[in-house]
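Notes for the one structure printed next.
Note that this complex is displayed minus one protein chain, with the remaining chains in position.
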Amino acid sequence: MSIEKNEEFRPKIVAFCCNWCSYAGADLAGSSRMSYSADVKIIRVPCSCRVNPMFILRAFERGADGVIMCGCHPGDCHYTSGNFYARRRMTLLFSMLDYIGVESGRTRVEWVSAAEGAKFSQTMHEFVDKITSLGKNVRLEDLRCRNL
Amino acid sequence: MYKIAKENLTALFQKIASEQELYLPVKTAGQTNFGVWTEDAQVDLDTLKTVKSPKDAFFPQSETLYTCIRDGKKLKIEPEALKDQNFVVFGMRGCDVKGVEVLDRVFLVDPLDTFYAARRDHGTIVALACHEPEETCFCKVFGVDAADPSAADVATWIIDGTLYWKALTEKGEALTETVKDLLEEDNSADEIVEKEKASVRDIVEKLPYMHLSLEGWNGDVLMEKFEDPLWDELYKPCLACGTCTFVCPTCQCYDIKDYDAGRNGVQRYRCWDSCMYSDFTMMAHGNNRKSQKERFRQRFMHKLVYYPANNEGMYSCVGCGRCVEKCPASLNIVKVIKAFQKQGGEQ
Amino acid sequence: MKTEKNRAELIKEISGVNPLKCMKCGKCSASCPSYNEMDIKPHQFVSYVINEDIESLVNSKSLWKCLSCFACVERCPRDVKPGKLIDAARQIVVRERDNTYLSPDEVPELLDPETPQQLLVSAFRRYRR
Amino acid sequence: MQRIGVFVCHCGTNIAATVDVKKVVEMAQHEPGVVHAEDYAYMCSEAGQELIHKAIKEKKLTGLVVCSCSPRMHETTFRNAAEKAGLNPYMVEIANIREHCSWIHKDIGEATEKAVILMRAAIAKVNLDAPLKPGESKVTKRALVIGGGIAGIQTALDIAEAGYPVDIVEKTPSIGGRMSQLDKTFPTLDCSSCILTPKMGEVNAHPLINIYTYSEVESVAGFVGDFTVEIRKKARSVDMDKCTGCGLCQEKCPSKKSLSEFNRGLSTRSAIYTPFAQAVPNVPVIDREACIKFKTGKCGICSKVCQAGAIDYDQTDEIVTEKYGAIVVATGFDMIKLDKYDEYAYSQSKDVITSLELERIMNAAGPTGGHLERLSDGKDPKEIVFIQCVGSRCADDRGKSYCSKICCMYTAKHAMLIRDKYPDTNVTVFYIDVRTPGKNFDEFYRRAVEDYGVNYIKGQVGKVIPQPNGKLLVQGADLLDSKQILKEADMVVLAAAIEPNPDVRKIATMLTASIDTNNFLTEAHAKLRPVESPTAGIFLSGVCQGPKDIPETVSQAGAAAVKAIGLLAKDKLLTNPCTAHSDELMCNGCSQCANVCPYGAITYEDREVNDHGIRERRRIAVVNDALCQGCGACTVTCPSGAMDLQGFSNRQILAEVDAICR
Partner (left out) sequence: MQEFVKATSQAGASSHLATAGQRESQTRVINRAKELLADGTVARVLGWKAGDLPYNPEPAYFEKEEDFADFVYNGFCGANLSKYMIEASKLEGKTLVCLKPCDTYSFQELMKEHRVDRDKAYIIGVGCKGKLDIEKIKAMGIKGIQSISGAELEDEAETLTIQTIYGEKTCAYKDAMLERCHVCKGKDHMIFDEIIGESKETKDADRFTEVEKIEAMSPEEKFAFFQKELSKCIRCNACRNVCPACSCRKCVFDSNKFDSAQKANVDSFEEKMFHIIRAFHVAGRCTDCGECSRVCPQGIPLHLFNRKFIKDIDELYGEYQAGADLEPRTPLTDYRFEDAEPGIVAERG
């Protein structure tokens, strides 16, 4: 039983979570002790509509292997309509990334309510698996970041 | 003089590239620019003007100067190594070679630009005479002979499927030594080349821009030209993009910027800048050229007045005509010179 | 493999019905013209599928008593469509009989004027694809 | 450069068991800007806060990072602690190393590594934090209640009793709402009018309450504490001040063919009318669509008979503009339309009626004078069938997905009342489930079964078929006895689902209050803030928020009043400082941000700017801090990045991204 742990690919995953639903959902996953990979790091934003496509590209530039955005379910946005705008923005952005040849599994949007700790954990499991299967992001990374 | 059949050029390039880096016109996605030679590169010696000038070879669009690496609360500075390998730039036109001379007068004077100097030291220029100059060319105006790129290390001509090769400097001789096996000495070559030169010069005479007059443009007309109300009109179509400066073989302005690579450190690099850009020479107090008119004027005043004032009357335009071809608003230095000329005529 | 679980899954797949949506209101049974002939009532069909007791279903009289009038499908407030479940159970029976069942081309010549209209409609529905 | 203090909480063993807190502290010390780092068992405790206080003072900290539980838990605690020590509370960032780290990871190495990264992200953010100060806004001490039913009436009374003026806007000519249409109320069977009418009178007489009937909200601007509302007073054609309410005009009006809205169309009324006898105000309105004078120009009888000279045919709609500090929505409900339920023959037979119609029939002031009779032939029904859940609990688009909540109880009430008054009449109730949670509710239902002999059958009715003999054949199933039932009935009563008043959508849009897919107004929190809308200053009363019976409505009305009073009692409001701001030098004035702002917080002004020496007038976006809730929709819409969000700025989020990715 001597698997070389260091050789294993550990993806870097950034998760943008809206304060009102998904961040709370992640909190619930925590308080319910529903584990998911430590490769996921959460950034709290007030609403999914605060997530600028620039943030996502920046994450990839800096070496993230996957970026996931979570928000309130459509219709449940704390700010009424934020996630609707976010949904359109992300759909177009993801489509563009796919268009220029970035594997479409590297980005994901999931709606997670404050009550869906299990869904949060499950989603992160799936996403980490997906990114692990895709391997290192090489198409969008700025090499300066890696070399430095 | 040596010669080599055009179909053997690949062998020549292979030979050069086996010993040093070789830059030459390469076609990628429909456009020809100078690039590094590789086995599968599509070499294009027929296109008269590459989109970008070959100045990249000596003054790259961006280059790292040094890197700061963070280690806890300490900082380590690692300067970038200077170029220490020889390389060859093949296929530069006469105007582009003259362009290097313009850059030399900026970067090789005190304070010496060591990055540039290292590249100049290690670079050998193999120029290619023009065969069919075009209507946008006006090199003759600035004293460049399209038919005879004599300021290079090696001058070459392609005539009827044969490349003629003539070393002009020590560096050129040295390069010639390394490829001698592939070249063939030809004593009758001079005659053929002279004939070609004459024919090219004939064409040059017929080109519309080649007789442009630079009367009234020199280092002594600073205030007169600077304050001319004509600028108020000329700049108007300008979109403030950097096309003219980035395709220009003589534009030498650069900006120094930092790239913050996250937690690992910061890379300081320099990159071409354009006097057309709104944040050109932007300082803490603001911008010393606030309007596009001032920025537009700067470019032409620099080429035709400021530079000559500091360089014994030498202009910093070489008449390559790239800006004429590429300006999205169809503005260019020729139109500017002509506008002043027309105004002079009227007065 | 023909387990009850697989058969129940198959019924759900064929019918496109999620039986768990049933709230046991019984409107299907209330609407059914063949109710009295049936041993398993329409609303019970749903629980048989939920409980994966497909064997009882396929052996029931009800299977062949259903006219496929789809009143239950039309009226079900929960979109459970018991009629579709019954129809799917019949499909299972037919499929499990291998290739002995009729091809759609053979149907017309077997028709006789005594055949109830409902049955014809039912047959057409089934062979529509 | 900030002077940052990092505080790592053990949370007993909650964090410390899986995160090596000492290691986190050590790593913190290597971070640029960090001048202090320590750990403690319970950071949120008095003692923990004392440590923070001391460090701020001694090390002159300018920013804090607390590595602890979720910011949703203790962000406020630590912000307050910072403020007490003289630090701006918004210079505090939380690294969530409990919910997002120690509680979900088992491997200490892994969890510690992650905790360090989360800490670095928080440090990166706090480095770019700027002190923020909440703004202040004034509070107009006046409330608006939209809707004059029992919910609106109760809310208005409670607010007025606390000493604040209240305006009620009611769309119909009288307040009273649905409750005024009811006969008796469960589970006590008091007469609805008897308990409602005194309240209507009280509202009418209250010096602090002003009622706008026959009026609608036209527009709403402003924000919590300072709403400006335009109210359209529809032309009543009767002078409110002059009318004495004698009723002569209604008596003499020759146009008497209009269907009475109050009686659900079961009777007619005159063109000039008050909806019902006890209407408040007791001033009629002219229905201009029905009025002969308005249709032909000839008639004018009402004007002739009115001794007070109150009739005014030239009256026009009037717009009143008022300022309010709080707005309570109490727009109530209606029954759904039954046109999609052909199987119940509602549109085919006059003897298939809705429960609300039954209320009117049973009511002494109703179309039949309180006598239960078939509307088709006036005969006494001997066999009555009640069908439950018509359009409620529906998965398809014919009805509503929710349980309408009140039907089980009012059906029991109807059944009981009928059995009581007409012992010869059989009553059968087809039900799916009988839901009776509520004080004395189940007892009430049991009485209907046990004492009054109401026949409850479990099973939904499949079809109601009108028979040639005038009877109604009800085809149902008794699921418990496993038999199909065919029953001939004289009358069928449908417990139709209730739905929010259709006007609420328009009102919600004006208020920027969110609404769910069923058009119910959304509460700020389903459990903890059930009477507040997520939009500040908007409160919810009654069925507009979800199905409710009268006692629940009244208690919620009181709760909404208390929330409104709590707001009105304040002299000033502190606004959330994490709002958007537009950089005037970068703003294009393109209006895209205003398009996405859910709060109407962005306006534009022409302003002279000095852009590095160039002076020019530009159209610049201006954010109203009091309106902005800080969602950030505008910041992403803005292509130039002129719009940025304080507390969650572009550079801060990017810094967090960088810190995580490295």
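Just so it is clear, A, B, C and D label the chains in written order, and each chain counts residues from 1 on its own.
One rule holds for everything that comes next: a contact is a pair of C-beta atoms (placed from the backbone, for glycine too) under 8 Å apart; a residue touches a chain by one contact, two chains touch by 3 or more.
Everything numeric in this text was worked out from a predicted model, so none of it was measured.
> Which chains here would be touched by the one that got left out?
Looking at the entire complex, the absent chain's contacts are A, B, D.
> Out of B:Trp272, B:Phe300 or B:Tyr315, point to the residue that touches the absent chain in the complete complex.
Looking across B:Trp272, B:Phe300 or B:Tyr315, the contact with the absent chain belongs to B:Trp272.
> Going by the contact rule already stated, which one of B:Val97, B:Val193 or B:Val247 would touch the omitted chain in the full complex?
B:Val247
> Of the listed residues A:Cys72, A:Leu93 or A:Met124, which contacts the missing chain in the full complex?
A:Leu93
> If the missing chain were put back, which residues of chain B would it touch?
Here the touching residues of chain B are 28-31, 33, 48, 51-52, 61-62, 64, 132-136, 203, 205-209, 211, 233, 236-237, 239-243, 245-247, 255, 257, 259-260, 267, 269, 271-274, 277-279, 324, 326, 328-331, 334-335, 338.
> On chain D, what residues meet the omitted chain?
Given the touch definition above, chain D has residues 517, 583, 585-592, 595-596, 604, 611, 616, 618-619, 637, 639-642, 644, 650-651, 654 touching the missing chain.
> For chain A, which positions touch the chain that isn't shown here?
53-54, 57-58, 61, 74-75, 81, 84-85, 87-105, 107-109, 139-144
Following the convention adopted for this analysis, only the chains that are shown with their structure count from here on.
> How many angstrom lie between the CA centroids of chain B and chain D, rounded to a whole number?
70
> Where the centres are mean C-alpha positions, what is the separation of chain C from chain D, in Å?
Each chain reduced to its C-alpha mean, chain C and chain D end up 44 Å apart.
> Can you work out the whole-Å distance between the CA centroids of chain B and chain C?
Their C-alpha centroids are separated by 82 Å.
> For chain D, jot down the residues that touch at least 2 other chains.
Residues 658, 661-662 of chain D touch two or more partner chains.
> Two or more other chains in contact with one residue: find those residues in chain C.
none
> In the complex of these two chains, what residues of chain D are touching chain B?
Residue list for chain D touching chain B: 30, 32, 120, 612-614, 658-659, 661-662.
> Which of the residues in chain B end up touching chain A in this complex?
Listed in rising order, the residues are 67, 69, 259, 261-262, 264-265, 267.
> Help me check something: in the complex, which residues belonging to chain B touch chain D?
70, 72-73, 260, 262-264, 282, 286-287, 290-291
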